[in-house]
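Written out below as structure tokens is the structure these notes cover.
Here the complex is missing one protein chain, while the rest keep their positions.
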Amino acid sequence: MPSWPLNQWYVAAYSREITDGLLGRTICGEPLVFYRTSDGEVVALADRCVHRRYPLSLSHLKDDQIICGYHGFTYDRTGGCVAAPGQKRIPRTARVPAFEVREVDSLVWVWIGEQDRVDDALLPRAPWLDSPDYTTVRGMEPLQARYGLLVDNLMDLSHETYLHGGYIGTPEVAETPITTEVDEDARVVYVSRHMADAACPPFYARSTGIEGRITRWQDIEYHPPCLYLLHSRIAPVGVEPPADGPDDRAFHVEVVYAITPETEHSTHDFWMVARDFALEDQEVSDFLAENNRTVVLQDVVALDVLEQVVEGEKENYQELSINIDTGGLAARRLLAAMVKDGEEQPAPVTAR
Amino acid sequence: MPSWPLNQWYVAAYSREITDGLLGRTICGEPLVFYRTSDGEVVALADRCVHRRYPLSLSHLKDDQIICGYHGFTYDRTGGCVAAPGQKRIPRTARVPAFEVREVDSLVWVWIGEQDRVDDALLPRAPWLDSPDYTTVRGMEPLQARYGLLVDNLMDLSHETYLHGGYIGTPEVAETPITTEVDEDARVVYVSRHMADAACPPFYARSTGIEGRITRWQDIEYHPPCLYLLHSRIAPVGVEPPADGPDDRAFHVEVVYAITPETEHSTHDFWMVARDFALEDQEVSDFLAENNRTVVLQDVVALDVLEQVVEGEKENYQELSINIDTGGLAARRLLAAMVKDGEEQPAPVTAR
Partner (left out) sequence: MPSWPLNQWYVAAYSREITDGLLGRTICGEPLVFYRTSDGEVVALADRCVHRRYPLSLSHLKDDQIICGYHGFTYDRTGGCVAAPGQKRIPRTARVPAFEVREVDSLVWVWIGEQDRVDDALLPRAPWLDSPDYTTVRGMEPLQARYGLLVDNLMDLSHETYLHGGYIGTPEVAETPITTEVDEDARVVYVSRHMADAACPPFYARSTGIEGRITRWQDIEYHPPCLYLLHSRIAPVGVEPPADGPDDRAFHVEVVYAITPETEHSTHDFWMVARDFALEDQEVSDFLAENNRTVVLQDVVALDVLEQVVEGEKENYQELSINIDTGGLAARRLLAAMVKDGEEQPAPVTAR
């Protein structure tokens, strides 16, 4: 059984990645091919011709249909075969699985699980990503590590102090205790760290222009398995958040990750940074994109190493957890329950 | 058990490759070393010193004997050890297996199977390759895919239209139905496709000078496991083949492949193109060599991908076959029967 929950939505791509070309991407172990039809619909099909397995993503798109690059089997947007070489009759079973997709918040989500359970799971939202009140920079880095290592990483931001010092980490992050809450019904993990008086790391100093020390809120909201939201609020020391009313003296950054398993040992690490200030400032956009990509790559290097460590170690190796890990442990517990839910179901049927 | 038939001849090399140097090449999972003696005989020995396993192909050839590059064990053309370091007495068992070879039609064939069955299998012929009436260009590309994928590829030429469009493929190839015959006794598969009125692909247009549309015959004759012959005849539309007598108004190209398993996941893809026209024209030779190598490499890229697909897919994945696959399916059936024949025999004894 796979190590990820089956009947869940996963981010497969950014909207802007799906064009009138063919995009091949493996999601949760399933090789898929994506394209956008001339009327704007996103199509997701199994990336394997029914005839001799040739990847459709290496083939040709014409009139919203894929023509296999090996022998010319032709598929429409539903996965149905509409032409085969050397004969007029199309075999009745000539069909590649089609997968449900949802395009929302500038993200393309795909459903890999059982077709009749597609409405069981809510699609978590990240509305900042295509809101006119925010400007977003983004990227995706391939990670040669299991998705759980990225979940661990993001649920415990005390690592910012050590792995991302000089970028987004300062001593206060590791020093400040966290509070953790779990909404068992909604399956959400919340981790909060409020630093009343902290150094301002370059990531925020250069983008906001704040010169002195800051008050810094890190409020994590993780919707397992795929969507991770970090509500980040910073303000000069002394600027308290209002009990109600506009909070317009603080700077808000919504850091979003989509954590999508590619295989058991690799992950698509989608990262986005949305801000509610300097909306039109390209220099700030460029700086945040560059700075955050550097931070993500620091994680990638570390997690790729950890994957090798985990792969090579003896069975039953026990790690040690402390207070900072309560969020990560809660996430693992929810994920394990969701994986178990998936196992109790029959095998997926993907034709629609 | 290996996936290839055991007691069969396989092409190991072109004659011109076997010189007074040492050539190491793995044939059907057996590492072999080849060389040509001063009297012109081709020698094939196991590529592993009996002492400490050092590859003889990385060693030295002197006076028609191989001196091991590690400790100096010396072998004659029969595989017998004739010298050992530090002592005069040669152990009676110091001998590397020698393999039967046949050199014919400019090909070096080797027998990996049981020694006492060396006459069970006929050597299929490709006489054009060293005939004065033909000029041949050739090459060999290493394929990181199982040999069966190359057999599939070559038995169904409808892929020319899609994978080799602009080289040897035109729409008519995929559109025109095939006829398939199997000679069960001789173990030969025939697949024919006759295109009465077809576009002339660059491969033939530039080599023959024909400017209009052509009649094109593709007559495949596959002698499993190793030898694949494509008798290709093209002529301007209207030039019918004679009932008898000379067919000298048509152009004949004999495309030959030798499909030799290297390991379970790699194959030696020997390709040859013999023609009966423009025999002395170096420009035509250069064009056909370059054009056909490009075509072969297009297959190599596709089949290397397919090997990864097959390796990674779930057990019991079912592919879909249609009319164009009758030749390929017949080849698979003969190969499976030949593999089964080999399994019923005891383990190979290779000393001669």
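As written, the chains take the letters A and B, and residue 1 is the first residue of each chain.
The definition used in the following text is that contacts are C-beta pairs under 8 Å (C-beta built on N, C-alpha and C of every residue); 3 or more make two chains touch, one makes a residue touch a chain.
Just so it is clear, the structure is predicted and the values come from calculations on it, not from any experiment.
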So one chain is hidden, and I want to know which residue out of A:Leu163, A:Ala199 or A:Ala289 touches that hidden chain in the complete assembly. A:Leu163
Where chain B meets the left-out chain, the residues are 31, 48, 50-55, 58, 67-72, 84-87, 91, 93-94
If the missing chain were put back, which residues of chain A would it touch? 152, 156, 158-159, 161-163, 174-178, 302, 305-306, 309-310, 313, 317, 319-325
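Heads up, the rule we're going with is that only the chains that are shown with their structure count from here on.
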Approximate Å spacing (C-alpha centroids) for the pair chain A, chain B: 48
